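Of the protein chains in this complex, all but one are displayed in their positions.
We call the chains A and B, going by the order they appear; numbering starts again at 1 in every chain.
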Amino acid sequence: MIHLDYVTILYVGAIGLLAIGAAGLVICNNFFRILLALVVLEAGANLLLVLMGYRGDAKAPILGFGPDGAQMVDPIPQTLVLTAIVIGVAVQALAVSILVRVFRSYGTLDIRELKARFEHDIAVEMGIEPPRGGEAPAGGRIQSSGPPNFRPPESHS
Amino acid sequence: MRRFAALLFAGGLGFVLLVIVTQLNLGQTPMIVGQEMLNVAGAQVGAANIVTSVLLAYRGFDTLGELSVLFAAATVIGLVLGHRRSNAAVDPDGGFVLQAGADLLFPLLLVVGCNIILYGHLTPGGGFQGGVILAAAFFVGVLGRPSTGLDHSVIEVIEGFAGSAFIAVGLWALFAEGEFLMPMLDPGTVGDLISAGTLPLLSLALGLKVGSELAGLMTSLANTEAGDP
Partner (left out) sequence: MLEWIASLIVITVLTSAVAVLTVQNMVGAVAAASVVSLGVSVVFVLMHAPDVAMTEAAVGAGLSGVVMALGLRKLGLWRLEDDKGSAHALEPTPRPETDADA
């Protein structure tokens, strides 16, 4: 077993959170679960940022605390992450309110059904034809009664 | 098929990031700008908490941007959820435990929040943390008795006043010294309550704005009608 540094373990954890959150965003079918995957993704990204500023055997960036003579960790990633966390919760609250509104209008939270109904509603609103599914033939079906202006050739007597 | 492609994407993303991260020096960051700030922050700004001094003095403009994002989010939430119809069903009151707990917790949370805001430049804390705790203090009462919501006009007045106070201090620094949001008033000795110039004022304005904003946001989310399909 390779001897792993604890910083390496934490890096693996942060990147694992990023990967799980990104996979959840693409895979999930329920709209609310997509939002929870976004929460996990933001936690992983903030953790990765703070880990970047870590220095081994250091103390917190506050004057007057900790052992004298030790270095201090980088304060800049911590400041950026502070702002990012609060912005993250504001975005999550906005997403929840949009979800409540969508549920009130459409009654479902499944993204495949919502996608079909959105496209249908937009097409009806704009006055164009609703988009067909992927399996419909382009150009419409061939009528079984032949092309419209077909006249059988007259037989010359 | 979609699940397989998504798992492949996530695995690839993790692999790329791992390879990039192992090329860096783990635990030995170069800290080019950070080291400079650590060296001069004590004497120049005078706050013992260097993260607060970076947040409000060296990168105060980012904090102003974050306040605008919060304001935009709260406004859009109010717009999207709309007005509550007066004949909509009201949530039932919480039980005895919830109401008694909310009444007991409110003064404690208020004191802890104000403490974290006011000592933000000396110990870990500051405007954001104290503001979040203040928002929780005011929202816990709404959870216990949903029929009596928070007064939106008071929230708007506090929020507007705190936001304009933040910008006013920045403009005062602009007209007096030549840089927006530079800390004025003298730094004082590190470790005193009255030190670090205008940083405690900015911290207080930040805490009040964040607290009132989040309380109003959660109240409008709690007061909306339940989604009837």
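We take it that contacts are C-beta pairs under 8 Å (C-beta built on N, C-alpha and C of every residue); 3 or more make two chains touch, one makes a residue touch a chain.
The model shown is predicted, which means the values in this text are computed figures rather than measured ones.
Along chain B, the points of touch with the absent chain fall at residues 49, 51-52, 89, 91-92, 116, 124-126, 128-129, 132-133, 135-136, 139, 214, 218, 221-222, 224-227.
Taking the complete complex into account, residues 4-6, 9-10, 12-13, 16-17, 20-21, 23-24, 27-28, 32-33, 35-37, 39-40, 43-44, 46-47, 50-51, 54, 58-62, 73, 78, 81-82, 85-86, 88-89, 92-93, 96-97, 99-100, 103, 109 of chain A touch the chain not shown.
By definition in this document, only the chains that are shown with their structure count from here on.
For the pair chain A and chain B, the distance between C-alpha centroids works out to 24 Å.
Contact residues of chain A toward chain B in the complex are 5, 7-8, 11-12, 15-16, 18-20, 22-23, 26-27, 52-56, 60-64, 72, 74-76, 78-80, 82-83, 86-87, 89-91, 93-94, 96-98, 100-101, 103-104, 106-108. Per the touch definition, chain B reaches chain A in the complex via residues 2-3, 5-7, 9-11, 13-14, 17-18, 21, 26-29, 31, 33-34, 37-38, 42, 48-51, 54-55, 59, 62-63, 66, 69-70, 73-74, 76-77, 80-81, 123-124, 128, 132, 190-191, 210, 214, 217-218, 221, 224-225, 227-229.
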